[in-house]
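The complex appears here minus one protein chain, its other protein chains still in place.
Chain lettering (A, B, C, D and E) follows the sequence in which the chains are written, and residue indices restart at 1 in each chain.
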Amino acid sequence: RYGQAELEDQVGAATGLAYTAAGGDTLSIEVSVSPGKGNLTLTGKLGDVMKESAQAAFSYIRTRADELNISSDFVEKNDIHIHVPEGATPKDGPSAGITMATALVSALTGRAVSKEVGMTGEITLRGRVLPIGGLKQKALSAHRAGLTRIIIPFENKKDLDDIPESVRNDLTFIPVKHLDEVLEQALTGEKNESK
Amino acid sequence: RYGQAELEDQVGAATGLAYTAAGGDTLSIEVSVSPGKGNLTLTGKLGDVMKESAQAAFSYIRTRADELNISSDFVEKNDIHIHVPEGATPKDGPSAGITMATALVSALTGRAVSKEVGMTGEITLRGRVLPIGGLKQKALSAHRAGLTRIIIPFENKKDLDDIPESVRNDLTFIPVKHLDEVLEQALTGEKNESK
Amino acid sequence: RYGQAELEDQVGAATGLAYTAAGGDTLSIEVSVSPGKGNLTLTGKLGDVMKESAQAAFSYIRTRADELNISSDFVEKNDIHIHVPEGATPKDGPSAGITMATALVSALTGRAVSKEVGMTGEITLRGRVLPIGGLKQKALSAHRAGLTRIIIPFENKKDLDDIPESVRNDLTFIPVKHLDEVLEQALTGEKNESK
Amino acid sequence: RYGQAELEDQVGAATGLAYTAAGGDTLSIEVSVSPGKGNLTLTGKLGDVMKESAQAAFSYIRTRADELNISSDFVEKNDIHIHVPEGATPKDGPSAGITMATALVSALTGRAVSKEVGMTGEITLRGRVLPIGGLKQKALSAHRAGLTRIIIPFENKKDLDDIPESVRNDLTFIPVKHLDEVLEQALTGEKNESK
Amino acid sequence: RYGQAELEDQVGAATGLAYTAAGGDTLSIEVSVSPGKGNLTLTGKLGDVMKESAQAAFSYIRTRADELNISSDFVEKNDIHIHVPEGATPKDGPSAGITMATALVSALTGRAVSKEVGMTGEITLRGRVLPIGGLKQKALSAHRAGLTRIIIPFENKKDLDDIPESVRNDLTFIPVKHLDEVLEQALTGEKNESK
Partner (left out) sequence: RYGQAELEDQVGAATGLAYTAAGGDTLSIEVSVSPGKGNLTLTGKLGDVMKESAQAAFSYIRTRADELNISSDFVEKNDIHIHVPEGATPKDGPSAGITMATALVSALTGRAVSKEVGMTGEITLRGRVLPIGGLKQKALSAHRAGLTRIIIPFENKKDLDDIPESVRNDLTFIPVKHLDEVLEQALTGEKNESK
C-alpha cells in the first residue's frame, strides 16, 4: 500500500520519505498532544534509532520553545504521542528526524503543514540537518504520492543527479542545513483544524 | 471455540474480527474503568503491535475527549484496563484498533455498543481508518457468529467481492474512513448497564 | 505432593484445580492485604497468562467494589499480594481466574471460602466465566483431595461425561456463567479469621 | 567454605539450611532496616523463586504486624534489605522462606535469634510451612556447623529416618506447621545488639 | 562521511575523536538543557560503557557545580540530553568521557568551546583523565577535519611518536591529567549563542 499526499494541509502530521529493501515509500508522522504529565509515547513499530531520533527532535524543540512560540511549560502539562501508521510495518533509522520535529512543532503551535511537502533528514540536538541514504528511491515515492516540494539535507544535493530527469522536473528540491529552514518551508501561516 | 454475537448491547465491550493461520474468528474487546491514577493496562497475550494500536486508540480519544462528551480529566482520575479474553491465545496486529477505540468510548461514555455490529480496521492517531488483511475470513467468522453489520475500512471495499455471495447477502458492510463514522454506526443512543 | 482440602473455611484463600502434563492437582490461591499504596504483587512462579488473568480478576473487582461491599478506595490504601504456594513449581494458564477472583473478594470482604469447594474457569473483565481444558484430570484431583463441590464453566458441562462415574457420583458440579454465581456458591456468610 | 554456627544470638540474622548438587550447607540470612520509603532489596545472587519466597515472607509479616508487635507503618518508613552472604554463590528455591521470615521479624522487633537453631521450610502467604527436599544433606551440614536444634516442616517428619543415627542423636528436630511455631522456637526473649 | 571542524565556537557541543575498526573519525557531542525534573537522556546508539562514561562526567560536574559556576540546583530544575549525531552509527567506549564533560559544562555555563579543539580521554568520578587507545588514527582524523589543538591524556604522551611527522607538525598536542586542564584549554571566555 503506497502512500498518497494529504488532501488538505494538516495540523500535527507531516509526510516523511522512507527507504527500505522493498524500495521507497512515504510515511505519515502523527503527533497528538493531550493534558498530562510530560510523557512522550512513541509507537508504530519503531526501531531504537528512530526512537532516539524522536527524542532528539523533542529535546531540540524544548530548548527552542520560546523562539517557536510554544509555551515553555508544554512538557510538564501535556502528554505527547508520536505515532507512525501502518503499525505492523517495522521502521527504523534517523532520516525521519526532521519530519518528526516538524509534526511536533505543528501540533504544539497549531500551524498546519503544507500538503505538498515531503521531507527527509536526520536532526541533531542543535537542529542541524544531516545527510540520509536512498534519496533516489525516496524521490520516486514522493513523486508517485503526488508531493511536489521535497526538503532534503544540504549534503545530499550531490545525489540529485541520480534521480530520473522526468521525476526531477516535477519536483522542487529544497536543500537545507537547519530545522529553521525546514519549518519555514513546511509550515503554512494558517491554523487549520483538520483531521 | 468460535465466538458468538452478544445477547444484548454491551457497555465497555465491542466485537472485533481476527484472522490467523487457523482462519477467522471474532474477538471480544473488554474495557474496565475504575478510580485510579491514569494507568493503562493491556492484557490477553497481546503482541507489541496490538498494544501500540491500543495506545494510539487511547491517545486519539484523549485528544478528542471534549467532542466525545468525556470529562477531560478522565485519564488522571481513572485506571483503564483493556482485556481480550481467551487469555491463552496469542493475538497481534493493528486491525483491532477501531474495536479498542469503540470499546473505550463506550466504557467512558456509558453508551452501549450494538450487539449486531462487528468491526475491523487499523486506527491512526488522527482517527483515520486504515485497511486490513483477511477480510474474507473475517466476514465468514462474523457470519458464523451471527453478526449482521460489519464495519470495514473504506480501502477494503475492493476485497468485498472475494466473499461468497451467500454470506455477503446476509451481512451489511459499512465502509468507513474515520473513527467518527465507526462510533456513529456502532454506538446506540442508550446507556445500558449490562454485564 | 498432592493437595488436600482445607480443614476449615478460609479467608483470603481459595482452592483451584490445575492440569499439567503430569496430571491434575489442586492449587491454593492465597491473598494478603496490607496497608500500602496500591501495589499488586504476584508470586509463585506464575507465567504471563496467569499473571494477566490475575490482573483481569483484580480489575473486575475494582469496577464492582460497590456491589461487593468493598470500600472503593481499597486500591489506593492497600498493597495486595496474590501467591500460589509450592513456589518452585511453574504454573500458567488462565483457568485459575475465578479462583483468584474469589480469594481476592474473600480477603477484601473478610467472608470465608467454603472448604468443600474447588473451582476452575477463566475470568473476563466483565466477570464472565470462559471454558477451560483438562476437566477430567482436574475432577480426579479434586476428588482425591476430598473436595465435594466443584464450580466449572457452563460451557464445560459437555465434558462431564468424560469423568468416571464413581468420581462423578461423589462430586457436585456447579456450572456457572458469571463470577456472581461463583461467589454465591463459594463464599460462606461468615467472617472467619482462620490461618 | 562450610558454614559454622554463630558465636552469639543474633538480631536480624538467622541460619538456614541449603541443599545443592554439591551437598548441604548452612546459609546466613541477614536483614537490615534503615529509615526509607518502603523499598525491599534482595541480594546474594538469589534466583527468582527465592526472591518470591522473600516477598511472601515479607507480606505475611506485614499482614500480621500487630500480633508480632511491629509498628504497622514500618513499611512506609523504612527500607529493608535481605542479603545472603557468599555473594558469588548462586542460591535458589523456596526452602529459605521461614529463615527469611524469622530474620525479618528479628530485625523488626529487636528480638534475637538463638545461635543454636537452624531451619528449613517453604513459607506461604498465610504463614504455613510446606515441605522441602534434601533434609538428610541439610541435617548433616547443620551438624557439622555445630547447630543443635533444627526446625523442619511437619510434612518432612517422614524423612528423619534417612539421617544417620549418630547425627540424629546430636540434633533436636522440631517439626512445625506454621511460622508462629518457628518464631516461638527460634526467637529468644532478649533484645541483643550483636553484629 | 568524515567529520569537519565547526565553523564557529559552539555552546553545548564539543568535538571528540573516535577510533573504530574502520579507522578514526571526529565525533560531535551535543548537549541540550531544558526546564525539567532532573532526567538525563543519552542517545546516538551509545553502548553501555559510553553511557556509563556520560554518567561519570555528569556526576563529576554535579559535585563540582560550585567551582564551575553552575547553580547547584541545575539537576533538580532541568532535563539534560546528551546526543551524539549520526544516530545510525553504533558508538562505544570510555574515551569520549572528557568530551561529554566539556560539552556539559559548556551547556550549563554558556561558555563556548573553541572550534579548533578536539579531544579524547576517559574521565573518572574525580575528574582524572585516563589513557585511551588509537591515538594515531584519532590524530589523523583530527587533522583531516581541520582541528589544530588536540587534548590527550598525559599517559598517552608516549604514543605521540607513532603519528606521522607531517601530521604532528600541524597539530598542537595538549597532554592533561585532570578535567580542570581540559576546561581551561577548551572553553573560551565568551558566551556565544551559536547553533
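In the analysis below, a contact is a pair of C-beta atoms (placed from the backbone, for glycine too) under 8 Å apart; a residue touches a chain by one contact, two chains touch by 3 or more.
In this text the structure is predicted, and so the values were computed from the model without any measurement.
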Option touching the unshown chain, where E:8, E:73 or E:184 are the choices: E:73
Sole residue of D:24, D:44 or D:97 that reaches the chain not shown, by the stated touch rule: D:44
Residue numbers in subunit D that touch the chain omitted from display: 1, 10, 12-13, 28, 30-37, 41, 43-45, 79, 81, 83, 85-88, 195
Residues belonging to subunit E that touch the chain removed from view: 38, 48-49, 52-53, 55-56, 59-60, 62-63, 65, 72-73, 75-76, 93-94, 97, 122, 124-128, 130-131, 155, 178
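Everything below uses one rule, namely that only the chains that are shown with their structure count from here on.
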Centre-of-Cα separation between subunit C and subunit B, whole angstrom: 30
Centre-to-centre distance between subunit E and subunit B (centres being mean Cα positions), rounded to whole Å: 52
Residues of subunit B whose C-beta touches two or more other chains: none
